[in-house]
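A single protein chain has been omitted; all remaining protein chains appear in their positions.
Up next, subunit A:
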Amino acid sequence: MAGAEGDDSLYPIAVLIDELRNEDVQLRLNSIKKLSTIALALGVERTRTELLPFLTDTIYDEDEVLLALAEQLGSFTVLVGGPEFVHCLLPPLESLATVEETVVRDKAVESLRKISQEHSPVDLEVHFVPLVKRLASGDWFTSRTSACGLFGVCYPRVSSTVKAEIRQHFRTLCSDDTPMVRRAASSKLGEFAKVLELDYVKSDIIPLFTALASDEQDSVRLLAVEAGVSIAALLPQEDLEDLVMPTLRQAAEDKSWRVRYMVADKFSELQKAVGPEITKNDLVPAFQNLLKDCEAEVRTAAANKVKVFCESLPEDSRETIIMTHILPCVKELVSDTNQHVKSALASVIMGLSTILGKDNTVEHLLPLFLVQLKDEYPEVRLNIISNLDCVNEVIGIRQLSQSLLPAIVELAEDAKWRVRLAIIEYMPLLAGQLGVEFFDEKLNSLCMAWLIDHVYAIREAATCNLMKLVEKFGAEWAQNTIVPKVLGMANDSNYLHRMTTLFCINALSEVCGQEITTKHMLPVVLKMSTDQVANVRFNVARCLQKIGPVLDSSALQAEVKPVLEKLATDQDMDVKYFALEAISVLALA
């Protein structure tokens, strides 16, 4: 490998190796990230016999270094000599799988799962499975939690004797003393079930699932819900009722709101897994209960699922179920005491109109929309407004416009600037759906008022909003309605408003086109170059730079150039700077 005389190519590697233990974490991290370079230089033999043993014992390091190490080792097979030697990577990953930091352990497990695929069936039984067993029977729960994630990858590839052992180990971990391990087992139960033979799913997994779902710890039970969904998807329809449903029903009525929350949160997946019949008979009443739950968190989670749940109901009975079972609950939620519940509902309720069709929407949903549009919490109103497009498709927005307008006006004047910002962002959408006439009549003045809001973020958003409106309604509309008002602000006594004129011109020049820009905007900008406030003057320079490309060259040479040259001799440093920048960008020098 190395020559007798010093070898220049070794130096960078030598630095990398030494920096594996540098005081500076960043340097150690860099070295670890280049571990493959080091291994390549050492060759497969020395990597196996020297580098890996060293790495196995370096688990004292910072989390980020260990995380990088765990990740690197997952793609190290070639560097230790190929699949034949892949088991050499197990010791360092085993020690990483026992550290207390969850992200590091998870990464080590991920890498172990990855390299398990590179083991031959024989190596898997000789090297990998013993490691899994060691972790599974380790003294500390960190190692036992890591083991839970490894059963699934070895199970399909080992002999039936070993399979039996693996099942036994998994069973043991499901009844571990520490909740940490039971949680890990509970969260991997679904995944493990997927690789098991159906008979064993029924004989092994179901009892474990039932036990975990009635664990004394809430945190274990709620993870079992997710496992239940996966298991339900594996079983034939006729077994679901006996094997899974009693437990899931019990979870939906668990004493702990966190478990019920989990059921609500996983409801769509559950619905998919159990199929239409059980959905009709079991899930509909369960969903009703969740929508009426006494804990607001649960109602919020359930409210979020209203649309998806209804969409996935079997077509033959969809409308009936919604109208007779779901809608009454939804009506109650509209006047819930908790704002998060109402807000979650408002974000999905509009979606029901496409499912129910025009007549039902007008008769049943519209009144609800109108109530929510008047809700005391701005977030609820915003959520309704942001989803108007669904209703528009079904019944047209006009049905709503009478209530919409006061709602929008109120949000537009809300004391919280974030609320005002949110409604501005929906303006272009509303304008498109309400049409230019309605807009001019009712909303235009709002859009102009935002330009002189006392919060910069609002003025900025208002400027951007104007541009989008012009894109929708066209340049002619702009010239007639907004350009005169914007330009009028150039004479305002407040310099912030004068600057807003410039910002608007920046945004509008391109969409308005050359004619309007040259004829109407440019003269105003040029006139402002003599403003007494330096901030206005340098924004004139920036504005000219921005609108320059829209102008024709004669206007540039005849009108813009002299003004910029004058600004370039301004006594204010910033004005000079931006003027010179504009001159160079527009190539006017």
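The working rule: contacts are C-beta pairs under 8 Å (C-beta built on N, C-alpha and C of every residue); 3 or more make two chains touch, one makes a residue touch a chain; residues count from 1.
Going forward, contacts and distances are computed from a predicted model.
J.: One chain is missing here; what is its name in UniProt, given the choices "Serine/threonine-protein phosphatase 2A 55 kDa regulatory subunit B", "Histidine-containing phosphotransfer protein", "GPI transamidase component PIG-T-like" or "Aspartate aminotransferase"?
T.: Going by UniProt, the chain not displayed is called "Serine/threonine-protein phosphatase 2A 55 kDa regulatory subunit B".
J.: Consider the whole complex, including the chain that is not shown, and state which of A:179, A:275, A:351 or A:513 touches that chain.
T.: Answer from the full complex: A:179 touches the omitted chain.
J.: Going by the contact rule already stated, which one of A:34, A:133, A:194 or A:258 would touch the omitted chain in the full complex?
T.: Here the residue in touch with the unshown chain is A:258.
J.: Would you mind spotting which of A:10, A:78, A:211 or A:308 touches the chain that isn't drawn?
T.: A:10
J.: From the listed residues A:165, A:191 or A:218, report the one that touches the chain absent from this view.
T.: Checking the options A:165, A:191 or A:218, the one contacting the hidden chain is A:218.
J.: Could you please point out the subunit A residues that touch the chain left off the display?
T.: 1-7, 10-11, 13-15, 17-18, 20-21, 41-42, 46, 50-51, 53-54, 57-58, 60, 98-102, 140-143, 177-180, 183, 216-219, 254-258, 294-297
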